[in-house]
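Every protein chain except one is present and positioned as in the full complex.
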Amino acid sequence: MQETFTEDQLQFREVVRKFLHDKSPMSAVRQLQETESGYDAEVWRSLGQDLGLPGTHLPEAYGGLGYGPIELGIILEEMGRTLYGGPFLSSAVLAGYATSLFAEEASRQVLIPDISSGILRVALVLDSLSCPELVGKTLTVDAADRLTGRAEIVIDALSADELHVIADSPNGLGLYRVSPSAEEVTLYARESIDLTRKLSSVLFDHAPVERLGQVDAGGLQRFWDLACVALSHEMIGGAGALLESTVEYTKIRVQFGRPIGSFQALKHRCADLLMALEFAKAATYQAAFSLAVDDNPGFVASMAKAMASDCFMETARAAIQLRGGLGFTWEDDTHLFFKRAKCDEVLLGLPHVHRERMIQQMEGNDRAA
Amino acid sequence: MQETFTEDQLQFREVVRKFLHDKSPMSAVRQLQETESGYDAEVWRSLGQDLGLPGTHLPEAYGGLGYGPIELGIILEEMGRTLYGGPFLSSAVLAGYATSLFAEEASRQVLIPDISSGILRVALVLDSLSCPELVGKTLTVDAADRLTGRAEIVIDALSADELHVIADSPNGLGLYRVSPSAEEVTLYARESIDLTRKLSSVLFDHAPVERLGQVDAGGLQRFWDLACVALSHEMIGGAGALLESTVEYTKIRVQFGRPIGSFQALKHRCADLLMALEFAKAATYQAAFSLAVDDNPGFVASMAKAMASDCFMETARAAIQLRGGLGFTWEDDTHLFFKRAKCDEVLLGLPHVHRERMIQQMEGNDRAA
Amino acid sequence: MIVQLNEIETAVNQFLDQAFSPDLSLIEWRQRLVAAGWAAPSWPEDCFGRGFTAEQTAVVDRVFKTRRIVGAAQVGPRRLAAETLLVHGSVDQKNRYLPSILTGEHSWCQLFSEPGSGSDLAGAATKAERSGDQWIVNGQKVWNTSAHHADFGILVARTDWDLPKHQGLSYFLIDMRQPGVEVRPLKQMNGHASFNEVFLTDAVVRQDDLVGGEGHGWAVATTTLSIERQGFARGRNPRATHSAPAQGRVYDEEAKELEIDNEPYTWYPQREGRPDLVFERARETGAISDAAVRQEMAKLVCLSEAAKISARFVAAHRKLGNGEVLPAGSIGKLGASVIARQAAQVHTMISGTDAMLSGSGSPMDGVIAETLISVPAISIAGGTDEIQRNIIAERVLGMPKEQRQDTGPFRDIPRNIS
Partner (left out) sequence: MIVQLNEIETAVNQFLDQAFSPDLSLIEWRQRLVAAGWAAPSWPEDCFGRGFTAEQTAVVDRVFKTRRIVGAAQVGPRRLAAETLLVHGSVDQKNRYLPSILTGEHSWCQLFSEPGSGSDLAGAATKAERSGDQWIVNGQKVWNTSAHHADFGILVARTDWDLPKHQGLSYFLIDMRQPGVEVRPLKQMNGHASFNEVFLTDAVVRQDDLVGGEGHGWAVATTTLSIERQGFARGRNPRATHSAPAQGRVYDEEAKELEIDNEPYTWYPQREGRPDLVFERARETGAISDAAVRQEMAKLVCLSEAAKISARFVAAHRKLGNGEVLPAGSIGKLGASVIARQAAQVHTMISGTDAMLSGSGSPMDGVIAETLISVPAISIAGGTDEIQRNIIAERVLGMPKEQRQDTGPFRDIPRNIS
């Protein structure tokens, strides 16, 4: 297992960071959050066709870059730092992983190249974003291959080229492809706390589907772990950027004749946040290293998700507090991170749910040993 | 229901405080913790025969003072402040409440006068100090009125004149009287973290008993609530004394050319502790006021126990930390409070157990409404 | 003088029988109230009141409430202005301003905070310069609730730059309806714009609108802040305690007034974390069956119940004339922050992924979402948690102050230039 980042990975991070710095500044994020799609098509094109980022973690045989959770994590951490709002999490991470794990050979050959280049934007429709055990409880495909049911929260569905749906069926859980423009499909926008990530609800009323492949419980759990670790990277990226900007603010903001960063209570709070961040980063990187070699993945994925969630929220709370009234204004950027933190915290399972799972995994390992 | 302390109650507090200040200084506590009985017989005599404190909450008709949980709480809060180590909690509170709630008329007439005057020191033997639901699961009286079983932790049993035991029997749960010198009774001292409160284990092997009365589930719960609220007073007393001494220490201890109490991190920690103390006191006093009129007793008792436990432990941790190395020495008094806090925290149920009970009570009230 | 509680009840009822009619205009009715001394009976007798104790006042309030009578205007910063004037105002100022505050004819705003002086309120750099019998004011204020419709403002401005910071401030009453005052709404992270920025450009204040004398502004402001903090601590939103569902002109006009006055405060319950909704939500969603959620719920209940009990104890002490035996304002305010934060986390646990949603169709039609993005305000507004902890440590516990770095002439103290 990797012990630290390789030279190549460090360089890769620089490339991604520079790209996002140039192409996704906070001014663009603010502008795009007011749009329906939430992203800039040209930046997405460049990110996909010039850099191939959406295929980073997808198999080379199908046109991905053939890297793994570590490199994907690097991208997401950098995206988290800048609150990049394009359909990367939805199409590349969620749908990309689902396709490569569940779709059959023929479909993979068709879909992965286009997902990798970003030409195809897929929204993955799950009827639960809380835990894998609830997936497929409300979306069902009947014997005539018609999909019915409702997914309350779907990321980036309104701007997607197609919908991939995990649904139950007479043949068990499967991954299905649905056209968002089918008349049996109703999509409507949902207002989200986090305006930089677009949500919608999707209703299917006997919508025609194409079955892409079988979804078994183990595979679904593997999918969930990979998604959690990817999301954890986004969160530590956000927390890291926010802690840096907050510390900088305390150095320049003067009250009572001194920079507020010289007040011990603020120093100690920032020190605690740094420790929480270092620990959350350690857990998240370790999770990526472990998932890359399949070592104890459920435990480390849940640990990363729990720690990164708590760290990001705690940092976001402090980032507003330490800015005082300014941090509560719309004009300041801090609230954008706060809202992302709140949504990431609940997405794919709350910290306490993942903590419970950690203990279950420890019990499992213990029984196995 | 009372809204605040009456003038009489405030005066009563002063009397108790002065008595303990004079008769139970920290030097005496330190000396007595090295003895087997853990208390000073002369102080106990005076406290019982001169002031009648052990009978404060016991019915006047049987020689008690006829007050209630409020006045008893005042005594325990003051005892908590000085870590008074005599058999007050064991004999007056636990055995006193058990006798007055469960013993039959004839036994009450015999026992309560002597418990109230302190002439009789009773240790109440319970086979669980964690929760009332477990009481009577291991101690049983057979049809021939013989008691068998083991109580792992009993307070002040080695110095008690007699043992009162709650045990199961063919006639249901009952309160029994046993002589500690009976040959079927084995008592041995247990080492406690808190040397100011003496613990022992008690084994019964077909020991002859005298049945004092019936114990029903509701009564046992009432007993537990009363005991929890009494103990909560002891804890807020300890926390209050400790916070005061800690704040005083930060005012005189100089490091870096300034009193350490001028460092903002220490100030803020003390401010948080004061808030926790005010809240724990509010909960505890309210619990006493409520129990005095039987208003929602389970909910408020559990709330008091949970809050007072957390407050005392948190204050004790801070009290050592803010004294630095000195706080970790045997010579300094802080550790005596820390150890009391740790033992009080688990005695009669941990905070999380009481929190769970609070929600159960809310569900119950809600269903009842 | 009427002092017995039953006499008071009789007197109020007699007055109301004679004077009240639902067909009066709101102002007319309140003018009668003021004239008769029933608008603010706890105020001194020489200030439109009757010098009543809290207990006596409660009798009056009860009668008003029972009979659904419209009382004096209360909502918003006008209460801060009025109570400050009661302490520090001149007789002339009281006579000029208090009646129209009680009748609601004039609304007020507070002009204290500045972009460069938030926690450090005494660092205000808005300049007031004497010019004949006027003061000319220049500077920028921020976080000014209701400034956009206020008639007057309570203003802290610097009148001497060579004195130490606390000594160079003066406290003014400023007419907001003048060309030198520009008010711009300030949008917050929760989408509301309850506050404003106020730009003062050669704004004019009359010499006799200086409160407490030149250079005594900090002492006067401290009174206002302490009144404000007590409001926070009691969890009292500046909302009317009785809305008036009854029929008649006076009720209609009061409803309109309340709608305007309350508008900035619609999200205030949410910034307190809505602990009141937790139990119901937990049952509805089934989250109450999750032991981890129950623990966090119970921690919340502990805090919020204890805060209420603690406030009751303080009130009971005060009633007994025992004075402020228990430390009150700042502990209550700090407690409100802790409660709000815990409540937001519990609501998050209860809502699960639905916590991402806001607006219609989201949990409780957006109330939960608004709560999650409003709680950060409670630990900032009215003095940050950090300031409250300093106050508790220094004033209640008597811990030593830090050496100040902002002594000496104000003009030499480092500050952010906005």
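Letters A, B and C name the chains as they come in the text, with residue numbers starting at 1 for each one.
In this text, contacts are C-beta pairs under 8 Å (C-beta built on N, C-alpha and C of every residue); 3 or more make two chains touch, one makes a residue touch a chain.
Small disclaimer: the values here were computed from a predicted structure and weren't measured.
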Specify the residue from the set A:K18, A:R45, A:K137 or A:K251 that touches the hidden chain. A:K251
Missing-chain contact among B:S179, B:N296 or B:Q321 belongs to B:Q321
Could you tell me which of B:I153, B:V185 or B:L274 touches the chain that is not displayed? B:I153
Taking the full complex into account, what residues of subunit C touch the chain not shown? 290-292, 295, 403, 405
With the missing chain put back, which residues of subunit B would touch it? List them for me. 128-130, 152-153, 190-194, 199, 252-258, 260, 263, 265-266, 317, 320-321, 324-332, 334-335, 338-339, 342-343, 345-347, 350, 352, 355-356
It is residues of subunit A that touch the chain not shown, namely 3-4, 247, 250-251, 258-259, 261-264, 266-268, 270-272, 274-275, 278-283, 285-286, 303, 306-307, 352, 355-356, 358-359, 362-363, 366
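Everything below uses one rule, namely that only the chains that are shown with their structure count from here on.
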Cα centre of subunit A to Cα centre of subunit B, whole Å, reads 52
In whole angstrom, the CA-centroid distance of subunit B from subunit C equals 43
What are the residue numbers in subunit C that touch two or more other chains? 386, 389
Touching at least two other chains at once: which residues of subunit A meet that condition? 263, 265
